[in-house]
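Can you keep this structure in mind? I'll have questions shortly.
Omission of a single protein chain aside, the complex is shown with its protein chains in their original locations.
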Amino acid sequence: MTLAARTWGRMSLTARLTAILLPLAVLLAVGTVVGIVFILPPTMDFLGANMPLVRFVVAVVGILVLTIPTAFVLIYMELKVIARMNLRVGPNRIGPWGAAMSLFHGFKVLSKEDFAPTGADLTVFTLAPVVTFLASVMTLLVIPFAPGIFGQDLNIGVLYFFAMGGLAVLGLLMAGWASFNKYSLLGGLRSAAQIVSYEIPLTISVVGVVLLAGTMSMNGIVLSQSGSALDWFAFKQPLAVLIFFIAATAEANRTPFDMTEADSEIVAGFATEYSGMRFGFFFFAEYVNVFIISALLVTLFFGGWTAPINWPWPYNLNWLDAAGIGILWIPIALVALVVATDILGAAIWLIGGREWSAPSAFGLGLLIAGAGVTAAVGLACFIAFDWVQGIFWFFAKTYVFVFTFVWMRGTLPRVRVDQLMGFAWKWLLPASLLNLFVTAAAIIILNQPVIPR
Amino acid sequence: MTGIWYVLGLAAAGVGFVFLVIGLAWVLSHRNRGDGDKGLPYESGIDTVGDTWGRFGVSFYIYALLFVAFDVEVVFLFLWAIVFRSLLLGGLVSMGTFVLVLMLGLAYAWRKGVLTWR
Partner (left out) sequence: MPIGQTLPFTAVRWDDVLFVVLAIMLLGSALLVVTMRDIIRCGLAMIASFASLAGIYVLLGNPLLAATQVLVYIGAISILVLFAIMLTQTKNAPTRLVFQTQAWIGAVAAVVIAAIIAGTVLTTTWPSTGAVAWTATSDIATMLFGQYVLPFEVVSVLLTAAVVGGVLLARREPPADKEDRS
């Protein structure tokens, strides 16, 4: 036994912890100082000189990260909303009202065995969820969330969207083929044929919007709908909205078009042999797809991030800056929080008498004051910044449609597979072409000038 | 020109993300490769019969073929839509002819009954 080992053996638990943690703390402190003095300024200079690079990294990481809470919220919504529609309670154990349910679903999928059947083509089997996930994430690049907040404003935005979205078919076919299972292959082929058939009316219904806006850029389309709700393309293209909604439901494999997961016919379709995280990514992509098609519906037909009424906001809150406050509103809000907590807590304690102990009185005061200050700051931001408003309106509208998709799943039965294809080619396609040419004729007759952008 | 960097960067980051998570799951999850029967394809509990990668109905193929034709049309439609305000009646006539000719093909397929699922 060495000296060090003997010393270690004689030390108490507290002493051991101190022996480990104290040097770590010193190291951390020194490191922080060194970091602030020597590393921070050149890093800030570097980032400041490379704003395009910073924007690139932030946009890419932001889009990827956005998908995770989106999927969690959608999974929870689906569980809870459908449960309520079925007169059930739904998840109610994990977290408040079961809200952490989908998070734990994620952990469950992560810890499950990721198994591939013996006969499977392993490379293609693994790449299939990657392609499916990419197909949905890549489309998020062109969606404008708020003025100035978007991945990239491509001038062929709409075309890019459908080009990338079309890759989903590839993922389905790869999954169906690689699984070495007749149900998988049949499910993959069937859903590929379905998506391919509904993609045509989907895209043609969007051409009407491009006709009206005169541009394929998503930002341009949103800007040409600015004004009030009456300027939204939904009111100029009602038929296109209907066709788009139906076809988008089929594209995302949602009820009533979820032939892919017709468990009474082909087990779980292309995903039959998938398990663990590789299955998890199909699941993930499906929920992100619901969000994306709702977002696209909002962007193209319901004004994107524009407000439904024509209001004079954003006000420039000059009085904040005029008083020389600027960034200082953060400490001011904190001071306001403390003062309000004290006043409220004292009031509750004095009025409440014996039933309220001091901690519970001040705790309630903190709750009320916190809610008040948060609401005030949120409202101020909402009034002051157009991008806060944009994000609010965009997500509010998008989640209305997300709710509608969940609602449809709770309500409608599945269509028959023989009716499915005929409906796309015999009804939706002619209807979308009719909509297109009526729009074109209307533009000629009314001879609208080009919408200024 | 920055667009291509964004597109490729997002694609690379997405692929990296997926493989990272799948790798994490591979580390976290338990694995049991001992059972030989486990690797059999799941076809509702019945032993698989015949070739998996066999021949399927050709009706799928017709939908893909129609899709190719109409997908090309869609690209032209988008191009036509962005300049329509400078074309007006001439544009309507030329695109109308184009779509009409294509619809002849669809009508033929319809008439021959290949659009009906069998």
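When the chains are written out, they are named A and B in that same order, and each has its own residue count from 1.
Basically, a contact is a pair of C-beta atoms (placed from the backbone, for glycine too) under 8 Å apart; a residue touches a chain by one contact, two chains touch by 3 or more.
Predicted model, so just to flag it, every value in this text is computed and none were measured.
The omitted chain makes contact with just one of the residues A:Met101, A:Ala192 or A:Leu344: A:Ala192. Listed residues A:Leu173, A:Val222 or A:Met277: the one in touch with the omitted chain is A:Leu173.
The omitted chain makes contact with subunit B at the following residues, 1, 3-5, 7-8, 51-62, 64-69, 71-76, 79-80, 82-83, 86-87, 90-91, 94, 97-99, 101-102, 104-106, 108-109, 112, 114, 118.
Along subunit A, the points of touch with the absent chain fall at residues 45-46, 49-50, 53, 121, 123-124, 127, 154-156, 159-160, 162-164, 166-167, 169-170, 173-174, 176-177, 185, 189, 192, 196, 216.
Everything that follows uses one rule, which is that only the chains that are shown with their structure count from here on.
Chain centres here are Cα averages; for subunit A and subunit B they lie 23 Å apart. The residues of subunit A lying in touch with subunit B in their complex are 52, 56, 59-61, 63-64, 109-119, 126, 129-130, 133-134, 137-138, 141, 151-152, 154, 158-160, 162, 177, 179-186, 189-190, 192-193, 196-197, 199-200, 203-204, 207, 210-211, 214-216, 267, 272-273, 276-278, 280-281, 417-422, 425-426, 429-430, 433, 436-437, 440-441, 443-444, 447-448, 450.
Interface of subunit B with subunit A (complex): residues 2-3, 5-7, 9-11, 13-15, 17-19, 21-22, 24-26, 28-32, 36, 38-44, 48, 52-54, 56, 60, 63-64, 66-67, 70-71, 74-75, 77-78, 81-82, 84-85, 88-89, 91-92, 95-96, 99, 103, 106, 110, 115-118.
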